[in-house]
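Take this structure, written in structure tokens, and hold onto it; I'll ask about it next.
The complex appears here minus one protein chain, its other protein chains still in place.
Just so it is clear, A and B label the chains in written order, and each chain counts residues from 1 on its own.
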Amino acid sequence: MTGTQHAIHESMRSRIVANYRPALLWVTVLFAIVAFEAGAIFNLLVEILQGLVSVYPFGNPFAEQVASAKSVSESIPTLLSRETIPNQGWQTSANGPWEGTFLGLEPMAAWLLRFLLTYAYAGVIVAWFAYGYRLYRRHYRRADWTPTDDVVRRLSSHSWGKFGLAVVLVFLVMALFAPTLGPTTSEQNIENPYSYTMKHFDAESGSVEEIYVGDANSGSESQGAGDDNIGPWSYDDFGRFHPFGTLPNGKDLFTFMVYGARVSLFIGLTAMGIMGVLATVFAMVTAYYKGLVDLSVVIVGDSVMAIPQLLLLILVAAVFNGHWLDSIYNGGLLIALVFGFTGWPALWRAVRGPAFQVSTEEWVDAARSFGQRPSATMRKHMLPYVVGYLLVYASMTLGGVIIGTAALSFLGIGIDQPTPEWGTAVARGQPFVATQSWHIAMIPGLMVVAVVTAFNALGDGIRDAIDPQSEGSEGGTSTAAAGGGGG
Amino acid sequence: MTEVIDREETRLEAEILVEVDELKTYYDTGTLTGDPVKAVDGVSFDIRRGETLGLVGESGCGKTTLGRTLVQLESATEGRVVYDGTDVTELGGKELKQWRRNAQIVFQDPESSLNDRMTIGEIIREPLDVHDWPNLTASVDGVSDATVTGDANRASDPSGRRDADIRVTVENGATDVDVRDSLPLDGDDVTVDVDQSGTTPTVRVDVRPTKAQMRRAHVRNLLEEVGMQQEHYFRYPHQFSGGQRQRIGIARSLALEPDFVVLDEPVSALDVSVQAKILNLLEDLQEEFGLTYLFIAHDLAVVRHICDRVAVMYLGNVMELGRTEDLFEEPGNPYTHSLLSAIPEPDPTIDKEPITLRGAPPSPRNPPAGCPFSTRCPAKIRPPEFDHLDPDTWEAIDDLVRIVRERRRAERSVRERAREILGMETRFSDVEEIIVEVFGSPESQTAANVSAERAFTDVLDSLPRDMRDPIVDVTEHLRENDEQAALERLLDAFGSECDATAPDFHEVDTGGRVSACHRHEPEYDGVAETLRQRFDDRTIR
Partner (left out) sequence: MSQQRHRQRTEAAPVLTVENLRTEFQTDKEVIRAIDDVSFDVHPGETVGIVGESGSGKSVTARSIMGLVDDPGRILDESSIRFHGEELVGKTESQYRNVRGSGMTMVFQDPLSSLNPVYTVGNQIKEALRLHQGLKGKEATERAAELLKAVSIPDARRRLTEYPHQFSGGMRQRAVIAMALACDPDLLICDEPTTALDVTIQAQILELLNDIQEAEDLAIIFITHDMGVIAQVADRVNVMYSGEFVEKAPVEELFANPRHPYTQGLLQSIPGRGDPDERLRSIEGDVPTPHGAATYCRFAPRCPKAFDECESIHPAHVDVGDGDVVHTAACLLYPDDVPQEEALDVHRERESPAERTADGESPLVDENTPAEEKQ
């Protein structure tokens, strides 16, 4: 029996050494994956390093090293990038061949190819993780079964949850790979269109012209009817392909969306992080100590909940104007902080119930009886039971934060221009909803709906997975067979 | 048989390990929350080393709270718990944590006493990790004033009861190493280096296995001791049955090698055949490790089997305490009589008429003044002027007292108070009906065409003359919604010593058994005699 066999090898390392082939295979695939995007990964690391160094308050001692690191990382090729598969090109003559695009394909085809490849790559990564987990379970894990296995099994048979997970992953990839996915980059098209030029075949003059991107944008505005509209999945007059059409100011909507996804994700995750940490810590502490501690947190939490979030945001935006905090993501960090510090009471209350329930279990008493430290008790004996609920409510709250951010941008008090954010697009497209430029408001709107629904679905899935009494699970039937308890 | 008695005798003459002195544990003592719950209300007894003291009582009597207070899971409100000379209620922080190694507790519910997310090896090991077990001690013979360095510390147990883990004997230049049996350590694993040069001789003890290895080995040994297998180390609790989970709980409590274990209803949640196995295991472990048990249970049959002495608890007080067999054969306290009489015998040929107690135990927030059992005692002392009344009438009087007490406790909603003020009928206003119900015969109650007042006067007339005045007074008080005055009037007329003062402990046999009851005082009839009188005289309904 595999269980007893593994008992002989007490440490993980000896087990891997004993059965190295699957692990080797998995690590090889890891290298391949990293190699594919090596350049991008190193770039990212260097950028983070740069960011950290710039925030360092006492000058910049490593400036040289950082600069050289940057140039090195930039020279490493990235296989899946817009440089390798470019989609921005120009026709050499009317209806002539395309130049500057990948293999001379038309921009749409090139973009589509890169788009699909990116998602395929992401799919490979997900599959690789799943495979790694299965390998670990089958060959390297000491125990035959852990409680997480049941959760995973239930989640994998939950259709609604899987749908949610899938859409969430699509959203994540969109945010992470934004520069690769968009037909152009935010830098080029949205933020500094007048710092970049592009070439296109000018039908009037019959030759290839070079113009500023900004001018091209002015010529591709979507403002209602007829000619004044670049709809979804169409080319504009300058040979650029717009999968989602353009905005009223001519900027590409798809690029706007994918970079907006980044902003939403950043705000969402930061807010969630703050809320999650605060809610968990307070839930553990109040459930363990109860009494006066619980009462104080209740009072503080209720006070915080009584503050109107919208007004607070406006206040904060006004007060911190020009502060360095405001500069991160053009106010994105501020919004995240406000959401985080005002949203934790709701999350805390949601997990307070399960935390209290766990604290009444006898194993918590047992831990006290042999002198276990409170922090260890909270971590080992209470937290694992609360984490599931936390995930459920966190995923649903994340959806709420995304909607909240979009709403703020819609109202114009959220992210500052020109940083892309979905709500801004909705606001801009609002006057044109009933016209041919419906896509400006509808597409971002539908995306928000889809993403938030997906997060809720994921939350549903997690909740059903961690609950042993859920429909069709083993726990339910064996209770039934025992005659409804106590047979 | 003689062997058994000898063992018992030695146990009972052994020294005292735990001394409980006027212990009180109250909950909700804050001023905002009303009356505190007096879970343990002044309890004193001793537990001797090596014995199994049983603690029985029904739910709400405070036995679980008492057990938990002894291991300091609850803080005592008043009183002392002296463990081997130290007052444990005074300990805090690090000292308390150190002390915890001596006294452990096994919980009742096998489902909830083990963390499902940890393997059972981890569960049993956790106490060892918390205390950084083992903290090896070494004693050195043959070298005076030696300092011990390395993996062990010098043994410093003044009482001399605990053996040092490693005993080093230096004789004629040769060093002999002896390791305590229950440690997962061989003599070969220990190397000793004696350095007698220099001003103070040093003895360096090196132990080969790491602490982690020793802990794992210890857990594996424990698993075997409790009848599980070593492979189970990596399994999760839900993969085991209730009985096995309880074994794991027992193993965990023994991990730190305690001397004293509180067993909080360890077999109540298990089936009968599994109970038997666990009880046998507990007895074996006690033999092997020299443990002292406090066995809390509500099942008297189990207690009779495993305990040397038994304490019977009711509403936070110990009512009787003595040797098990003696207590079961000839109970002293009326509560013990009732409890024993209520146990269904697994023998259908015994056709016994149990002394069925009426009513339920009073709330621990509001214990009665006087003897806690006074509200239900079948042998309660009656005032001499009413002692002649027949049993049915006395039962009716007891019922009335109970009803009045209940009414006093029952809350009035705002609506009811408003109705009272307006003079409207509320559920509290049918006082006459209560009297009729309690004192009337079945026929008088069902007579349909008799008005309430008429029925009331009829019932009053049927009562003996000297009873009428008190009953009328009580009815008046109740009509005015003054339940407190009504109760006082009732107790004044029909109450006795039992309601007024709490009884002292009296010795009831030569074996040192004590019982708290006023009837043990010389001026009253004995308990057994009273019960025989009262319950044999009744016509069996």
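Convention: contacts are C-beta pairs under 8 Å (C-beta built on N, C-alpha and C of every residue); 3 or more make two chains touch, one makes a residue touch a chain.
None of the values given here were measured: they were computed from a predicted structure.
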Contact with the hidden chain (one of B:Ile343, B:Ala485 or B:Ala528): B:Ile343
Which residue of B:Val438, B:Met467 or B:Leu531 touches the chain not shown here: B:Val438
Touch criterion as defined above, residue of B:Leu66, B:Leu357, B:Cys517 or B:Leu531 at the omitted chain: B:Leu357
Candidates B:Arg407, B:His477 or B:His520 - the one touching the absent chain: B:Arg407
Residues in chain B touching the chain absent from view: 1, 4, 58-59, 241, 243, 271-277, 279-280, 283, 298, 300-302, 304-306, 325, 338-339, 341-349, 351, 354, 356-358, 360, 399, 402-403, 406-407, 410, 427-428, 430, 433-434, 437-438, 541
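One rule holds for everything that comes next: only the chains that are shown with their structure count from here on.
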Interchain centroid distance [CA atoms averaged], chain A/chain B, Å: 57
Contact set on chain A toward chain B in their complex: 3-4, 6-7, 10, 142-147, 361-363, 365-373, 376, 380-381, 384-385
Interface residues, chain B side, partner chain A - complex: 68, 71, 73, 96-97, 100-101, 104-105, 107-109, 112-119, 126-127, 130-131, 216, 231, 233-236, 239, 249, 252, 255-256
